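Only one structure is covered here, and it is reproduced in the block below.
One protein chain is absent from this view; the other protein chains keep their places.
Each chain carries a letter (A and B) given by its place in the written order, and its residues are counted from 1.
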Amino acid sequence: MIIPKLALKNILGAGLRTWLNAFVLSLSFVLIIFSQGLLEGMNTQAEEAMIAAEIGGGHYQHAAYDPYDPLSLADAHGALPAPLAVMVSAGKAAPVLVIQGTIYPQGRLIAVQVKGIDPDQTVLNLPTAFLSAAQAGDEIPVLIGERMAALSGLKRGDTVTLQWRDARGTFDARDTVVVQVMKTSVQSIDRGQIWVPLERLREMTGMPGEATFVVLAQGAVRPADSAAGGWRFSGQDDFLADIRAMVESKSVGSSVFYAILLALAMLAIFDTQVLAIFHRRREMGTLMALGFTRGKVIALFTLEGMLNGVLAALVAAVYGIPLLSWVARTGWALPGDTDSYGFAIGERLFPSYSLGLVTGTTLLVLLTTTVVSFLPTRRIARLKPTDALRGRMT
Amino acid sequence: MRHRIPLCLPAVAAIGLAAAVLAAPAQAPDGAAVLRRVDQNMGADNKVTTSEMIIRGRRGSRTVTSKSWIQGRAKSFTEYLDPPRERGTKMLKLEDQLWTYTPASDRTILISGHMLRQSVMGSDLSYEDMMEDQRLVALYDAVVAGEERVGDRPCWVLDLSSRGAEIAYYKRKIWVDQERDVILREARFAKSGKLLKTTDVRNVERMKDRWVSTRVVFKDALKDGEGTEFIVKAMEFNAAIPDHLFTKASLR
Partner (left out) sequence: MIRFLLKGLLRDRSRSLLPFITVMLGSALTVIGFSWTNGAMSSMIESGARFSTGHVKVMSRAYAKEADQAPNDLALAGAGSLLAGLAREYPNLDWTPRIAFGGLIDVPDAQGETRVQGPVAGLAVNLRDPGSPERGLLNLDKAVVRGRLPERPGEILLSDGFAARLGIGPGATATLISATMYGSLVVQNFVVAGTVRFGIAVMDRGAMIADIDDMRGALDMADSAGEILGFFRDSPYRRDEAASLAAGFNSARHGDGGEFAPRMVSLHEQSGLAQTLDFAAQVYSLMLVFFILVMSIVLWNAGLMSSLRRYGEFGIRLALGEDHGRLYRSLIAEGTIVGFLGSAAGTALGLAVSYYLQNTGFDLGSMLKNASVIVTDVLRARVTPASYVIGFVPGLAATFLGKAVSGIGIYRRETSRLAKEFEG
């Protein structure tokens, strides 16, 4: 037990030097946790936004529906299988009917997907309530996203002609009025599409009770596939695969950054150790004369170095916890939308520090500190106590 | 010949009303009968036509020339002659199916589903528009809504509404020349009543014993643009067309 006590005494006795090292190391600590937390926060936020506004607990899709093939839409509609219909009436799922259409803003022609959704639905975090607002005349209320608004030049209150075909292939066209331009970070519910009330779309197309896909509420228990009447289930993981792959490639890049950062901090530890060993050879000699084996001396010095890591963790906790939790609470204001890579995040970014992240980083820092502290001590192994006592290195 | 009553003269309104009551039901023929006469004028015989399509786009216009062999209403075979790029492209319509053949690829492709909705050669007409069975009488209920002049020609104005078949246009309005039994103007409407496409006949010629519209302008009413002009250069009636022309083998 003498070694840990001695190590602690030594390191605290060194005063300023120790605290500087600990502070440097703690900065690396905090920075790694912070930036990793920011990255994770960005990912979780993007995933959460997509889940809230688009994915829900996953989609049941009509057998003919291929989300990547707009041409499949003509046939991709049908009555809901019974278990899904039950979920819909229980408010645990929201049906969406999708058809192809064309809008004509200022004589231009823009192909769009027309998505019908129940204005009163609560499954997705969409401002569909605007669609239920009573409309004068028989203009169809339409909800669009900011990107669609920018693309088409439409704004709230504008009227635009929509042309579509009903279930029998007969053309129909009506004026629609943009009741709201929604600000959403999820571009897959925005670009190239317009949202209309579900019942209105069913009536417009002659597809009563039909849908193209059904969004399950988060946490809703999905019916057995056999009961889904050929409708295909696409879960959250399927929707999120793309951004997860992108995150994977990004995280390797940031690991390199952390490695450099850590290397910088380790330089300080290494430096300290080398100096300490050089400076304190007489002390080593004394310890050996008092009966310490070389191994014990090495253990003492390694432990002292390692304690730098422990102190750093403590220092990091002192200012890091309040700082990081403050940022996690208030978030980081973003300059506008940051979703052009399909990353759906809002206007503020909230870092998320997982337990795994914090303990992982702590272990990593402690481990590297220990290794780096140990490396210079190997010189001690060659030390002759007699030389050491006289202050000489062998 | 009856003229429109100027509505700004209330004094004569009563007379006008009386005239309308007298004129419309009494003189106007049955809508179906008008359509039948139109069909009759067009005839169900074999025809060979050479025509030009002038397509006006944002970058100027281009002209596509083609020759068509038509048997009755169900079968037609079209070969494009000009511009050089389109030469040798052929299209075969058999009932409700449409194939196209391009010499460059030596492939025969069935144009189906959504592809029928694509524009033909960049024109304001879709393949579907071209495929349409001309016998309106079979698809629509026709009501004579009144009389109007198109240019200097007196016309019956017919309101057509779908009988519920799977057709692109729910309602149409056509102006039929009272004497010549040719359609001089047409408007196609969405179910909601919104105007989608217009057709204007600019020229009608007497060929053999029939009247043929030889210059027609089609236009998508929702889109900016000048529309597509269709000009019949020559038309041969009762032509002898070998049956094998209307087979997929003849496309190659």
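The definition used in the following text is that a residue touches a chain if its C-beta (ideal position, glycine included) is under 8 Å from a C-beta of that chain, and two chains touch if they have at least 3 such contacts.
Just so we're clear, the structure is a prediction, and the values are computed from it rather than from any experiment.
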| Which one touches the absent chain: B:Arg36, B:Arg62 or B:Arg135? | B:Arg62
| field | Contact with the hidden chain (one of A:Ala224, A:Val252 or A:Leu290) | value | A:Val252
| field | Listed residues B:Glu52, B:Glu86, B:Glu132 or B:Glu148, member touching the removed chain | value | B:Glu86
| Identified contact with the non-displayed chain, of A:Phe23, A:Phe233 or A:Phe374 | A:Phe23
| remark: Had the left-out chain been drawn, it would touch subunit B at residues 55, 57-59, 62, 64, 85-86, 89, 100, 102, 104-110, 115, 118-123
| said: Could you pull out which residues of subunit A are in touch with the chain that's been left out? | reply: 16-17, 20-21, 23-24, 27-28, 31, 35, 38, 68-71, 108, 110-111, 147, 151, 191-192, 241-242, 245-246, 248-250, 252-254, 256-257, 260-261, 263-265, 267-268, 271-272, 274-275, 278-279, 282, 332, 334-343, 349, 391
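Please note the rule applied: only the chains that are shown with their structure count from here on.
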| field | Length of the line joining the C-alpha centres of subunit A and subunit B, rounded to whole Å | value | 58
| field | Partner subunit A, residues of subunit B touching it in the complex | value | 113-114, 162, 165-170, 188, 190-192, 194, 196, 222-224
| said: Show me the residue ranges of subunit A that touch subunit B in the complex, using the header's touch definition. | reply: 71, 74, 102, 104, 107-109, 138, 161, 163, 165-166, 168-175
